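Take a look at the structure set out below.
All protein chains but one are shown at their positions in the complex.
This part shows chain A:
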Amino acid sequence: RMNRKKGDKGFESPRPYKFTTHQVVCINNINFQRKSVVGYVELTIFPTVANLNRIKLNSKQCRIYRVRINDLEAAFIYNDPTLEVCHHDSKQRNLNYFSNAYAAAVSAVDPDAGNGELCIKVPSELWKHVDELKVLKVHINFSLDQPKGGLHFVVPNMEGSMAERGAHVFSCGYQNSTRFWFPCVDSYSELCTWKLEYTVDAAMVAVSNGDLVETVYTHDMRKKTFHYMLTIPTAASNISLAIGPFEILVDPYMHEVTHFCLPQLLPLLKHTTSYLHEVFEFYEEILTCRYPYSCFKTVFIDEAYVEVAAYASMSIFSTNLLHSAMIIDETPLTRRCLAQALAQQFFGCFISRMSWSDEWVLKGISGYIYGLWMKKTFGVNEYRHWIKQELDQIVAYELKTGGVLLHPIFGGGKEKDNPASHLHFSIKHPHTLSWEYYTMFQCKAHLVMRLIENRISMEFMLQVFNKLLSLASTASSQKFQSHMWSQMLVSTSGFLKSISNVSGKDIQPLIKQWVDQSGVVKFYGSFAFNRKRNVLELEIKQDYTSPGTQKYVGPLKVTVQELDGSFNHTLQIEENSLKHDIPCHSKSRRNKKKKIPLMNGEEVDMDLSAMDADSPLLWIRIDPDMSVLRKVEFEQSDFMWQYQLRYERDVVAQEEAILALEKFPTPASRLALTDILEQEQCFYRVRMLACFCLAKIANSMVSTWTGPPAMKSLFTRMFCCKTCPNIVKTNNFMNFQSYFLQKTMPVAMALLRDVHNLCPKEVLMFILDLIKYNDNRKNKFSDNYYRAELIDALANSVTPAVSVNNEVRTLDNLNPDVRLILEEITRFLNMEKLLPSYRHTITVSCLKAIRVLQKNGHVPSDPALFKSYAEYGHFIDVRIAALEAVVDYTK
């Protein structure tokens, strides 16, 4: 029973006992050949009630040999109801029935409700002992054979010892899944200290949580035992393990940080982790708090379950994040993964959660501070672009599925009270969620943290985090006082209380809107300018009846760019008022040639001839700071979007303008987009987006388009030789903005279509020439992504084959353009076998292109090729591309 009240002081365990000192996990045999593990655990527990006669623990797929309590044999029952969710004889076979049964099964073993798969009877000899509330030592011997989850073995099929083969094993899983590899209370709220021991082959390294105290050979000197101590109280769900013949790299900047990778990858590891210390410095500085653990370990392993998994004092990463200094595109992605992992060390590992419904606080804070790191590292533009991207994603998901609820409160367990009845799964447990829902949940959590920041300021926000951390670190140094340890668990109410204490502000309405209920806001805006009154008449409607929406009442910021400057207005959105009159500051007369002041204080010259002569309005933005989780559909004239694109300095506004301009295929839009494309000061992502918009506009304007195909002369000017414009310069990717543009432009150009709806021959030849003259010999960076995108461009140029009487596709009737494309794809794909590219990006693009050719009827539609690339043993990206192609046959 969860007897938690609002504003509760401490955390009340659902169990009739507590952990006192530590838990011992000892794995003394690991067999890679058989994929099996043998070991024991020893839990020291402390009864909190008399007459405790049963102890429930979590354990999945482990074979329990023997249980002893205080050296006395104890009987036990093992029952995992999730193994057979629906009974064979059940008549009902529908998703709803399954979902309910599954939720019930998960509940039945939920540690947060005091349940577990393993039920141990306290021997009667000990009852008196228990009644005196004396300590019990529960010793469980277990083994694990061919685990299906929780612990993943990677054993390459080749000659040599396991170490020579690079065989390794690591713990993995979604949420609390430690019970998959050893019996425990698999809850984020049950903290204890740990002693961890792993005996492994002498050529292997065992990496686990806490401090490596010592490594000792076994008597035959063929194995060694790694002894770890974790003195910071930690939940079992945050315990992890990785064993393999790892290469070891001590971080040159922080000697207490150690990195591990698989054999031969050390040079990549060195480069990849060379940046990590800066992330450490950043977080420690903003949180004004030392990293809580005495050491940190990163392990890069193959066949990772997720790219990043954070555990107490260590993180497990996919080996595919490693890269050399020659790789551009992967670098920021990997750094983001490292930063994410580190943020979760503070919030998620060190500070854990009281219950599942408090998860949003942890994900929110770690996501939020990760966002601050993004802003500092990649700049405000990248940050705002990312926030907009996340916002668009959560809005689209909520509108599609009906909503994401951050802080669900469950009533008496009746289905009627289900706060998320619109979903096909229960949100009561992390294990009943869909993966996509959980991803979106995390996204919403950090966006809501940002909304809180908007309300109380970043300074207060960081003070709150610091308070949580310092309370936790004081608590963590206390010994054997589990009621103090609950300070290391965050709860929604505790967090909100801390916010109100620190900031003195009431954020309850905000929490009610975004945390306690699901849904996003959908605004429709339009306006008219009343010349007589010199007033902007803004109409803002809401759709709050569609699934996934909610009604918004409260302040809404509107920014109006007028001739005399940019002005912010805060409107009060109320139930029945749709119209808002906003007085304008400028007169529409504009005889004087005056510079126009922008929001950021800049003053610019504008060509105002496109404007409506009667109106002083240049452009209008609704909720420019993204202070509401919303979607805005706003109507303004094409010239206003063009002004917004050209002169508004916020990248989000620029991107919105580009998307809006798709609907206005006019020479003026074309010019605005081309100008943006050429402007080097402009954020590169905006320029990339402009490429695709320009292609769409060009296609809509195809009958009146004059001059060479869109972007061609621009590309030539930027990237081709001055003396022979048909030849691209030899690659030099030192300027990353140019590099990204160089990659993107051909891809967008290939989407151009002529009046017959074919890709213009000129464009195809242009792309083929780029491939032909591509020369990377003098480049400091690899061109694998660039070449892959040139293949993507070839694929984009393909249009449906003109089929006469359903003729069979053979070589004889192959379209000559397609023949040229196939020639390139064949060569690229074959060269990959001899000189494989990083992450086989080129193979991936080739496979995608072949599927496009098949789908458009140029090549016989045969999945055999994809099936062979989908096999185990190909690089994961290649397999995914091949599987996607195979799945595409069903579409």
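Here, a contact is a pair of C-beta atoms (placed from the backbone, for glycine too) under 8 Å apart; a residue touches a chain by one contact, two chains touch by 3 or more; residues count from 1.
We take it that contacts and distances are computed from a predicted model.
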- line: Given "COMD7 protein", "Serine-threonine kinase receptor-associated protein", "Transcription initiation factor TFIID subunit 8" or "Metaxin", the protein name in the UniProt record of the chain not shown would be "Transcription initiation factor TFIID subunit 8"
Task: Using the definition of touch stated at the top, determine which of A:Met765, A:Met831 or A:Leu883 touches the missing chain.
output: A:Met831
- request: Just name the one of A:Val250, A:Val604 or A:Leu671 that touches the chain not displayed here.
  value: A:Val250
- request: Just name the one of A:Val49, A:Val604, A:Cys721 or A:Val887 that touches the chain not displayed here.
  value: A:Cys721
Field: Interface with the unshown chain - residue positions in chain A
entry: 156-158, 165-166, 202, 205, 211-219, 221, 224, 248, 250, 252, 255-256, 258, 262, 264-265, 268, 270-271, 274-275, 278, 295, 302, 319-320, 322-326, 331-332, 377-379, 381-382, 651, 680-684, 718-719, 721-724, 727, 729-730, 732, 734-738, 772-773, 775-780, 782, 809-811, 822-823, 826-827, 829-831, 833-836, 838-840, 850, 853, 859-860, 862, 864-865, 868-869, 871-877
